[in-house]
Structures are given as C-alpha cells and as structure tokens.
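Heads up, one of the protein chains got dropped from this complex, but the rest are sitting where they should.
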C-alpha cells in the first residue's frame, strides 16, 4: 500500500527515473503556514553531494500542487511534486543479472516483467522525498514536541568521517545506526494494541529502504536485563521517570518522558567491487560490478527521513488523541 | 486501533478481568477446516503454569461464535471468544500508585479515570489469545509456508532454565530474545513501501506487549558491516542466496529464502521486589511491592504469539498478492 | 468488509442461526455512560411480534462483554453480544432451491458451498442488532444532534396498518419508505469527496438488508427542478435557509439546517405464496412456498436501524471534525 496514517494520511508515488515523485497528504488541518522554502531547507539535509553520498545531484524543488493557498494549508489534500531531472538510465538495467541485495530480482518476479527497472524504479530511496516534505507540515502539527535524529555510528565506529573515507577508497559501502528522540512529549499518544507508538513507528521506519532494525529505549539490551533494572521509577506526579529504559512508552502509549529509539541501516547494496551473481535467464554464474552513481553510506541521508516519519506518526496520533476534545 | 490487516483482518477486544476476550476475523476465505481442539492445542503453547510463568491458570477454551459451520469457515466473519474465569481483582488496583513499567499511569491519564484498571485492563497480555487463535487459521492459509519461533536467550544467557530459576528466587523478572523464521517462502510477498514485509511484521510484532526491538536478518549487526559482506550472492535462478543477511527480504518483498527476524522482549514489569514509586494523587514518594500472580519471564509465553502474528501478516500478503491471479 | 467508520468504528459478526451476533466498537471515547437497559429499550423498537413482523421472538438481551466498566465506556473496544436462542433451523434450508429475492443463490456460489445457509446465515437482518446497539452510544456522542426516523409509507400508501393487514391476509409482503432527519446539526460535518455526508450515509444505509434507494433533500425530485427552484436561499448569517431542498448538505458538508433523507425498502422476499423457481442442481423448474416465520413488512422494523446507522456516521464525522481542536 502506498498510504500511511489514519487522519494525517500520506500517499506516495513515483519512480527513480520516471518524470516525478511526490506525496499527497490527506487530513491536513487548515491554517498551517507552509512555504516551498521551508521544505527545501529540510530536504537539503537529505541531499547528496557530500562525501559518501551519490554524485547524482538533483535540485529537489518541491512544487506545492494543491491544498496550499496564500502559503497556508486549506484543509484540502496537499500535493507536493518533485521533478526528476538528473536521470541517466543507461547506468542501471539489471533484469537479467539482478544486483545482490537489491529489489531487482523480486520486482522482476512480482510484477511479471512490467516493473520499471530503471534506477530501482519505485523501490528507489528517492520516493522518500515526499515523506520528508510531509514531515515538515507534521512537525508543525505536533508542536511543542520536537523530533531530532542523528547518525551515531557507521560501520561499527563513531568515527564516521574516517569510516566513510575508507569505504569510498575500497569501493565498498557501510551501514550505520541512527538515534531518534522526541522531546516535550505529552502523556497519552498512542492507541491500544495495533496503534501503539512502537507499532506505528516500527511500521513507518521499517518502510524506509535499507532499515533492518528498530529498538525502543533499551531495546535489545532490555532482553538481557532484570525487571528491577529495567523498570523506570516514577519521580514526580507528571510521570517523569529516573531512567528511560522504556524509551518514553508504556503499554504502547507515551508516558511524557522523551521518546527514544534506534534504527539499524544496512550498507548500500550498490558497490563497485565485483560481486558473484547469477544470470537468472541463463542460470549461469556471472560477475557484476555496479557502476554508476551511488551512496557509499546511505545512512548519512536517512536521519531527516527518520525524523519526518516519526513526526508523521506523532501528528496522526495527536489528531486521533484530540478527537474527543470537542465532545 | 484494534484492527490489523487488509484482506485477512483481525479485530481484538477484551480486558484481563472483564467477562471475555476475543477476536473477530474478517475476510477469512471459506472452506478452511478449523476446530476448537486445534486452537486449544496451539494455545497450550502460551499457557501459564510452567516455571517462570504466572500461577493464574485459565482453561482458555476458544468458543467459535460465528463464521464456522460444520467445522469449516463459511466466508463470514469468524468470531472466537474466551471467557475469563480465574479472576482475582483485588490483586491489582494501581490507580494512585502506578506500577513502574506498566500502563497504569498512561491509561489513567489517557482515559481520564475511566479505564478498567483491574489486572491491566485492555493492556493485558491476555488479549493476545485472540491473535493466537486467528493465527491457527492464518497458518493454514499460507501453507506450504511454515512459521516457527523459539526463545533463544533469557536474561542474556542461553541457559534459559537456570536464568529463570534465579529470577524466581530473587522475586525478579527477566527479558529474552525470540527468533522467528518462515520456510518455503514464495518470491513476491510484500507490497511496495508501507506494506513491505518488514513494515507489517514490525507493526504487528511491536503491538505485542513487552516487545521493545525487532531486527530482520543481520539486523543491528548489518549497521556495522560493509556492503561486500552484507550483500547475499544469488546462487541459482530461483533467487536462492549463499548467505541470508537480508532475512529473506529485498526491497520489502520476500525473495524466496527463509524469512528471519529476532524480537527483544523486556523483563516483566511486575516484580515482588519493593520498588520506589510516586503516589500520583498526593505526589509523595512511596514503595510498591507488586503482589499477586505474574510471570517472571513473559518471553517464555511469547513465541507462539510471534508465530501467529507473523502468520497473520503472511496470510494477508498472500491474499493481496493473489488478487491479480483471476485477472 | 464487516467494519465501518474511521474513528468510531464498528465491526459486526454473527449468523441468524449461529450462537451469537454482535458488534465490536473501536475508538469509543471514554466516560460515556451506557447500560444494558438503555440498549434494550432501543432494541425494543426493532423487535418483532407486532402485526406484520415475524413471530420469531427473541429476548435480544445485549451483553456488554468488554469496554464498559461501572457503566461507563473505558476507551477500550466495546463489545456487545446477543445470544440466538429461538432458532428453528429446519424452517430454512434453501441450497438446492434458492428463494427468489434472497441471498441463498449468491451465497451458495460465492462461498463455494461453505456458507451457513440456515436462516440466511450472515445475510440475516438479525446482525443489525449490533448496529442498533452501537447507535445508542453514537447518539450520545453527537448530542445535541438528535436523529429520528419514521416509516411514512407502506406498499404505496400512508395507511400503513391497513396495507399490512391486507398483505398478511394475502400471504404476501410489502415494501415501504422511511424518512430520517437530524436536528441541531452543526455546520461542517463531512469531509471532502469520499467522506461527504451523502457518501457515508449512502454507504451505511445501503448496507442494511432490503434497502434499494436513498435520496437526500428533494432527491429524485431535484432531477426535475430548475436551479432557481432548487437553490435554498440563505436567510441568516448562520446559514439557515428558507427551503431545504439540499437536505442540510452542501458540497457534501452539513450546512447547519436539518439533515433529511428518504430510504426505499423493498418488500420482504420470504412469502408464503407459491413462487416459481429453479432447482439449481437439477436445473428443473420447481415451485416454492416459503414456510416458517417471517416479516410481512420488514420496513416496520428498520427505522431504528436507520437512526442508529445515521448516528454512527455523524459520530464518526464529529470525532474527525474535532480532530484539530486541540491543535
């Protein structure tokens, strides 16, 4: 499904080498100020061009195609479009010899040969542009809550620059760890069972290409702890706790402490080192060197996407939680 | 939201100390054989009574209240009900002095004092009974795919029995790690972006109370790997790979290799060791000993729930993927 | 799908001759007072027993199985169950010789012989019990809005009693017209395009078995009018109009005038007059007399269902509309 959210609902579309990628946001409240510049500023954070990112540079200019009038949201669906301009399709055609770790093989099978195979098609990270744009508005809805995410480790080290340098030299790629937190959280966001905060954030974060792990609070460490270590003692009437092993969530619902979770991003699949693979037509062994422009560490560009995705969930849960207020 | 799934859709309800918990399954295809006995057999796997689990014992008899006729599903919604019989509400009333790590505090705030606070109310793990029951049918829909989950670590060790013994002696509790895999996977399950396998499994697994982490394939380890290490080389035309760092998923879609993921379960919050807490009415510091019957290691009872949840996702994705077949 | 609604969401289940029918309500705000007696009182309005209704009498006792504690909703899913007690399955088994106008034929085909054919199975009007029960709570959510529906015509006449008498004497059945209105409507309920008031009310009202037509305001008459006749002139700043040809809705959104719509109910399909039909196994012509207990005019029992269905839509739209209030 290309949609996510109940009241603040995003629908994304587009392909890496098609004409456009974009997002439609349904349920956006009226009266939120929003400009193209604000979105561009946020998008600059996911831009390529830095060391370790692809040399495919796009202007990434958001076009506000509907739902915004005189720089305010109108209450109607907000559509934001991005043209794909810097496309070199000859770089990427991997139907017969699918790239290891990529969606080439599954897309070919699932869509019976009709998938747009150019540059990863719909599976491209490029369609996260729409998420980031929708996140700019979501961040305004959830104020005073503020979400921030940082890359804290790359290739198993916190010397991120050094690790990236080495990977680039080796024609190899690296994974990384992103940490995300939200401050000024109210008590009560999250709905029972399937709309718990963990469930919804887990859902959307795992939707981001290359994410392979999500953990809240102490996460996997909690599996090795005792209850007496892990339980966070309350220290005031507002629910403030002395520790935050729960990552700000009890019973799936925000407890007023900081929301905290970590995300594992796998290394970029595209590498220029020769790799063994199979020609799925002939069945013969082959060797593949993925030429073209790609990210040595896609994790460098993901923090802003994680922030946006988190803000989308919190905006939706805020609107759902407030439903009873008028009643 | 109490519902999950698009075509095979479950809705769960109930409270720990109410009259019943249960599940309604919408979209179940007709003609699937299902008996009360089969469900009971599966439920026996999540039963309490063993060392490290609560001494609250329930018969857990599934009552097939609709959608099944002459032991076959009819195509109408399937309802399965469980009576709560062994209830001792006096054990658990934690509105003024919320238990650390529990939903008491957030439920009190979110529901403005109206939540059923007895035994955790709707936040009880008891409502996973319905998931397990719905999973029994889901497992039949996905055949020949088979899902299995095991507890592989408790409290940081693989000596699970020993660790549980110690925790029980200490009146403490322990977390654990569950590993889940699915074999005989077809190529092509999962839908682009928000219905990727990782996104949907992440969603439902994080819905299970006490889960704080989920990782697919190499998961968090992948964040420390290089692309040349992590990429799984194809070794035949069917997409079989030499390694399975991807956990059987590329681009969010099953690649025909075994699905594999790991789940971090936090230690049970209820412990009999005295804990510091706050009386949220008076604001004064207090000490709490959680009496009553509880699990020293809730992770012991979760593998069957993880299996069921996984089968629900795969059943839904199977029905969605097959939609085009008749066309 | 057995579910309807976005924030106040009902899921219904059950069969005419199964053990239970019922409803699960998700998203019900906490703190709404609700008792079994209130629901019974409302259900009494759809009860059989009067002239022209079936002689199958059921106690129709609602059992509040979850989500209600000390007579107030808790915020968790509300489940209401009804036992089926007065079942005589031998009356109705129509697989080989399907009753004209009934779902027997389509259910047999669609569900490949697995449908519960007893008493209409899941297609029974009996599963509207859950709608009525859910409507009792919805009516409280939408206060001060009040919904009321009346049967205004039967068999083409307003002499309803006389018409029913004649139909009963003739072993025949009759259709009818129900008019529904809602007063004290606010301005602004309804969401653009697919969640217009007409769309959502049309959806749920056409879900009620035997409904074959719905029209808002002047409805089909509007098709024969000019704009200068049909346009409702505003007469005050609050949007009050001199006429109400629009039925209280402009652009799919409530305009503050009374909501008004009419519903066409077809005659009950079950009649004791011999009817020509086909044995779908042998292909031979046959004659069928539908014995057993049935309604001569099902429309007599539908107004309370129409009211409940309307209240469900308005409750959902109220909660959706209020989403922005806290923001």
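Structural remarks
A, B and C are the chain letters, set down in written order, and residue numbers restart from 1 in every chain.
Criterion: contacts are C-beta pairs under 8 Å (C-beta built on N, C-alpha and C of every residue); 3 or more make two chains touch, one makes a residue touch a chain.
As the structure is a computational prediction, the values presented were derived from the model and not from experiment.
Within the complete assembly, C:246 is the residue of C:129, C:246 or C:259 that touches the hidden chain. Touching the chain that is not shown, out of C:62, C:217 or C:303: C:217 (per the contact rule at the top).
Across the entire complex, the residue among C:3, C:35 or C:148 in touch with the chain not shown is C:3. Residues 1-3, 9, 11-15, 18-22, 24, 26-27, 30-31, 63, 65-67, 69, 72-79, 81, 110-116, 121-122 of subunit A touch the missing chain (whole complex, contact as defined above).
Think of the hidden chain as still there; on subunit B it touches residues 6-7, 27, 29-30, 75-77, 141, 191-192, 318-327. Although one chain is not drawn, its touching partners on subunit C can still be listed: residues 1-4, 6, 12, 98, 100-103, 105-107, 109-110, 122-123, 127, 153, 155-156, 167, 170, 172-177, 187-188, 190-196, 198-207, 209, 211-237, 239, 241, 245-247, 250-255, 264-271, 273, 275-278, 280, 283, 299, 321.
Assume only the chains that are shown with their structure count from here on.
Distance from the centre of subunit C peaks at A, each centre being the average of the chain's Cα atoms. Centre to centre, using the average C-alpha position, subunit A and subunit C are separated by 43 Å.
Separating the CA-averaged centres of subunit A and subunit B is a span of 25 Å.
Mean C-alpha position of subunit B lies 36 Å from that of subunit C. Shared interface positions of subunit A, defined as residues touching 2 or more other chains, are 6, 191-192, 321.
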